[in-house]
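Quick one: this structure, given as structure tokens, is what I'll be asking you about.
All protein chains but one are shown at their positions in the complex.
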Amino acid sequence: MRGGAGRAGWLFASPALVVIAVFFFLPVLAALVLSVTDFDLYALADIGNLRFVGARNYLRLFETPLFWKALGNTLLFVVLGVPLSIAMSLGTALLLNAGVTRLKGIFRTALFAPVVTTLVAVAVIWKYLLHTRYGLINYALGWFGIDPVDWLGDPNWAMPAIVLFAVWKNYGYNMVIFLAALQNIPPDLYEAARVDGASAVQQFRFVTLSALAPTLSLVGILTMAGYFQLFAEPYVMTQGGPLQSTTSVLYFMYEEGFKWWNLGSASAVAFVLFLIMFAVTLLQFYVARRWSRA
Amino acid sequence: MRPPAAGLLTAALLAVLPACASQSSDEVVLELWAVGREGELVSQLTRDFEASHPGIRVEVQKLPWIGAHEKLLTAVVGDAPPDVAQMGNTWIPEFAAIGALSQLDEEIAGSRVVAPADYFAGVWNTNVVDGRVYGVPWYVDTRLLFYRRDILAEAGYSHPPRSWPEWREMMGTIQRRAAPDHFAVLMPLNEFEPLLALGLQQDEPLLRDGGRWGNFRSAGFRRALAFYVDAFQSGLAPKVTNLQVSNVWDEFGRGFFAFYISGPWQIGEFKRRLPDAVQGAWATAPLPGPDGPGASIASGASLVVFAGSPHKQAAWQLIEYLSRPDIQLRLNALGGDLPPRRTPWNDPALASDVHAAAFRDQLERVEPTPSVPEWQRIATELYVIGEQAAHGRITVDQAAAELDARADRILEKRRWVLDREASE
Partner (left out) sequence: MSRRSAAITINGALLAIALITLCPLLWMVSVSFMRPGEASSFPPPFLPAQATLANYRELFAQTGMGRHFANSLFLATSATALSLLFNVSAGYAFAKLAFAGRDRVFRVLLGALIIPGQVAMIPLFLMLKQIGLVNTYAGVLIPTMANVFGIFLVRQYAMSIPDELLEAARVDGAGEVRVFRSIVLPALGPILVTLAIFTFLGSWNDFLWPLIVLGDDKLQTLPVALAGLSREHVQDSELMMAGSVVTLLPVLALFLVLQRYYIQGLLAGSVKG
């Protein structure tokens, strides 16, 4: 019987494993190989034009100003977007979880709706919302006496505009996670704190936040990992502009690979991004562990 | 055969026959990819082509300009290109380098319609790579001055500038008289065309040694760069991108700027979108050069046949049809596209168009961009560095040196490939 189950196991699992091996792991390995060659249009025309260049693609990247700009843009997006998104998610989750909240289900659906929408479709909407003259956002800003901002035309404001859009689209996702975690906090903890004389703020700090710590850490890591992969928003809304201010690392990779067909260089960018994300994730794990031990 | 089986066979045949009939073995289906506005207009021309060429059907696929280059390259690399495509002529060296395009020398030699001598030399040469022809120009798209005659007249000038010193002087006078927040010239910082045009006016080529090295440190290009940067530093041009100008026709109509460097499509746009009060007050003029009328960019689109196409003969017939002077005039009537050959220009419709006249003049002095596959990439660096210089973050000499450094790096593979081919 054991042997039968074992064989059945491989039988059941192998179709999926084969697909993943052939169409994911194999290309990833191939990308690694590509990244140490100078595969480009010349090589596509005549494979004899291919050279093994070792780490040169990687080193060249560090000499490419646009790569650093893309990295900077992506970091700006992450630094602005992740805290904003988490704050928004946590805030709305807390509101939803409050005892006095009515129509929880409807509110949750409404706040979550942007998450399932097709990115391109809503990016198109936001492109018009952000229009300098006819957009609702500048119109609303006008109510507060703020001059119209050229969101998508001014190199200084394009990335903040994309941050705004991304946060709007994504915060519902983490909100649901926080909500589930909040609902799992035993009410006796709050009861005990109240009995000890803790104020609402103190209850929040010592009960809520500490119970949420592992979720916060997880959400932070997931959100950061997602935000590092910024691509579709610049592609649809700004084409990496104006003046390359919204070119993210992945957008840079897309242009290297599918606009200029420097496939070797593009693969190097992909791996550098992966390494950066890996390092940042490890860092977050480390920080989270230090923090929870403190 | 037993009845049920016979019935089944008959049914099967009947089911298959209509499918056979609808696709006659003689009919050729050409796939044509057209871009932008021409994508929408060309179907009107291809319908007449189909009528006069029974047996050939043309399926038009429209691409927007943004992303068309990627789409075409991806299609070629993915072994799924169309038969014929409209292609920006600056892309031709790139596609020729990867062997994507069919050489058209034989067809042209045997054609009565496509006569190379009738085409403007600068435009024709954009389709020639290593002495072979890879495309036929379809329409031209050069850049020259659009200007407000009334603003110039108020400043005391009765004719457009014909040289750089004259132009500089006019811009200076206009700027001094202009209201605050108004400028003499609009050159959007995210476009490389103005700087490129100025660079092409110089005697020195933009790349040297057969396109192996950048030549931006030459005296000529530095002069062009200096002129360009000076316009921004002296407050003659606003330091904005074309995205920050919310409606360029509105602004031009309000006199926000007096000079605008743009292309043929603006003639139609200006006629359509400028306020009536200003309709009689604008004109076009050829680009002034360093010491007299100057050159401009020989851009535009060509029609190409892809190397992998199984219908090369039919494809050539389509290209011939679209290259006929009368058909080119129709395209002009439909969309304002300017013909790349001289014959259609003699037609009264075009000959009498006052705004197009400047283009006719300029077309005799257009220069192709360097014929290297990497040119698109180098052109991008032009506006990136140009913008930094315009803002004064780097000097002209630093900008020229940086442009050369970047161009040299981009061209490194080309040097290696050329050396390798030479040594074989």
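Labels for the chains are A and B, by order of writing; each one numbers its residues from 1.
Going forward, a residue touches a chain if its C-beta (ideal position, glycine included) is under 8 Å from a C-beta of that chain, and two chains touch if they have at least 3 such contacts.
Please read all numbers here as calculations on a predicted model, not as lab measurements.
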Touched by the hidden chain, restricted to displayed chains: A, B
Interface residues of chain B (partner: the chain not displayed): 36, 61-67, 71, 74-75, 77-80
For chain A, residues in touch with the removed chain: 1-2, 4-13, 15-17, 19-20, 23-28, 30-31, 34, 92, 95-96, 98, 100-102, 107, 109-114, 116-122, 124-129, 133-136, 139, 168, 172-173, 176-177, 180-181, 215, 218, 222, 225, 229, 231-232, 235-236, 250, 253-254, 257-258, 263, 266-267, 270-271, 273-274, 277-278, 281
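Following the convention adopted for this analysis, only the chains that are shown with their structure count from here on.
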Residue ranges of chain A in contact with chain B within the complex: 38, 40-42, 44-45, 48-49, 51, 60, 66, 132-133, 150, 152-155, 239, 241-244, 258-261
Chain A-touching residues of chain B, taken from the complex the two chains share: 66, 69-70, 73-74, 77, 94, 97-99, 189-190, 241, 243-244, 246, 373, 376-377, 384, 387, 409, 413-414, 416-417, 420
